[in-house]
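Pasting a structure below so you can have a look.
A single protein chain has been removed from this complex, and every other one stays in its place.
For reference, chains read A and B in written order, and residue numbers begin at 1 within each chain.
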Amino acid sequence: MGLNMRVYIKSHYFILSGLVFTGIPLLIWTLDDMAARSLLKDALSILTLLAFCQMAGQFFWARTNRGAVDNLKMSSVVKYHKIIGYTCGGLLLLHPVLLVVPRFFEAGITPLAAFTTVVTTVTSQGVVLGIIAWSLLLVLVLTALVRRTLPITYRTWRGLHGMAAIGFILISTWHVIDLGRHANIAFSVFIAILAVGGVLLLGRHYNIEAIKNNGEA
Amino acid sequence: MTIERIEGCIGCGTCVKTCPTDVIRQDPRTGKAFIKYPADCQICHLCRMYCPVDAITISPEKSIPVVVSWG
Partner (left out) sequence: MGTLQKQKDMSRRNFMALAGGAAGLAAMAAMGLPTGPKAYSANIPDIDIDSLTFVENKTDVLVVGSGMAGLLAAVKAHDAGAKVLMVSKGGLGTSGQTPFARGIFAYDPAAEKLSLDKFVAAVSRSALGTNNPVFTRQMARHSTARVRELKAWGFFDSPLYRDAFSKPIAERNITIMERIMLTHLIKENGRIAGAAGFSLDEAKVHFFTSKSVILCTGAGGFKPNGFPICDLTHDGTIMAYRIGAKVTGKEWNDGHPGQGENAAACFEGWHGVFARKPGITGVGVRHDLGVGLNYRAYMTGNPVVMSPPGKGGSNQVKGGPYVPDEFKRHGPPRGEQGPEKGPGPPECGPPGKGGAPPGMAGTLAGGSSAGMSIHKSEGLVPINDRCASTIPGLYAAGDALGSHLAGGIYTQIGSSLSGSAVQGAIAGEAASGYCRSVKKIEMSKAEKNRVKQEILAPLKREAGYSSAWVTQTLQGIMIPNFVLYIKKESLLKAALAYVEELRDHHVPMLRAADLHELRLSHETANMIVNAEMKLKASLMRKESRGSHFRLDYPDMDTQNWNAWINIYQGKDGRMKLEKQAFDSWPA
């Protein structure tokens, strides 16, 4: 792994992706005219925001994007995909909870009351989208964790994983654009491009595979 | 500008109910809270403390001239 990782880190694509999935969001964040908030709140926001962008980046770091992973071993691509998926996915699964954590440290409603209010506001489109996205993410992460024990072929699982990923990224992007505190126009356009781009990339990959399969048949 | 901005509103309506001076209303289309009557804000921060997602930012300046007893 060590060697592969080093190769990966040296690749242009890694530098480029670092710029795109971490640099751009941070740049937009810095340039945005935002209300001053506490360090904890800002830290949680940045963490969530970057986690989300890395999740979008997953579409670009797989074999869907051949140029990016050409000089890498498939095993290390998968490994990297898993590390990002579990950490960033896990973080986003905690997002509804992290959202109310600052309430522990300030006067106001309790974190539990805040959480309850948030998840019961089902009249809000953004909240409903968030809940759906969260559920899809949970499915993504759980089925990845227990893939080997599932009574389905790898190919079927991969199809499901891809479909769930497409659902997740589209719905969560919509959720962010609708509700996100930091979703200004620049950020909204940015993540919309990421999401749509990622989905197209995956779609193209599936298409090629389908053609290949048809050709073989 | 009293209540300055509302960012990341989820449209739960708590701030509308808890504002003593009826400053905030929800946009009928999006459901999101907005500052409809800023001149009536008494800068008490109740809305901010009740907001489940900490969406409300308040500044200490009043948006209209302030009448005081002696200065």
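Everything that follows uses one rule, which is that a residue touches a chain if its C-beta (ideal position, glycine included) is under 8 Å from a C-beta of that chain, and two chains touch if they have at least 3 such contacts.
Keep in mind that this is a model prediction, so the values were computed, not measured.
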(request) Determine which of the presented chains are touched by the chain that is not presented, and list them. (result) A, B
(message) If I consider the whole complex, including the chain that's not displayed, which of A:38, A:87, A:110 or A:123 touches that chain?
(response) A:110
(request) Touching the hidden chain in the full complex, which residues of chain B are there? Just list them. (result) 17-22, 36-37, 39-40, 42-46, 49-50, 58, 60-62, 64-71
(request) Can you list, in ascending order, the chain A residues touching the missing chain? (result) 106-110, 113
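The criterion applied here is as follows: only the chains that are shown with their structure count from here on.
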(request) Round to the nearest whole Å and give the separation of the Cα centres of chain A and chain B. (result) 33
(message) Looking at the complex, which residues from chain B come into contact with chain A?
(response) 4-5, 7-12, 14, 31, 48-55, 57
(message) Using the touch definition from the top, list the residues of chain A that touch chain B in their complex.
(response) 34-35, 41, 99-100, 102-103, 107-109, 113-115, 117-118, 121, 123-127, 179-182
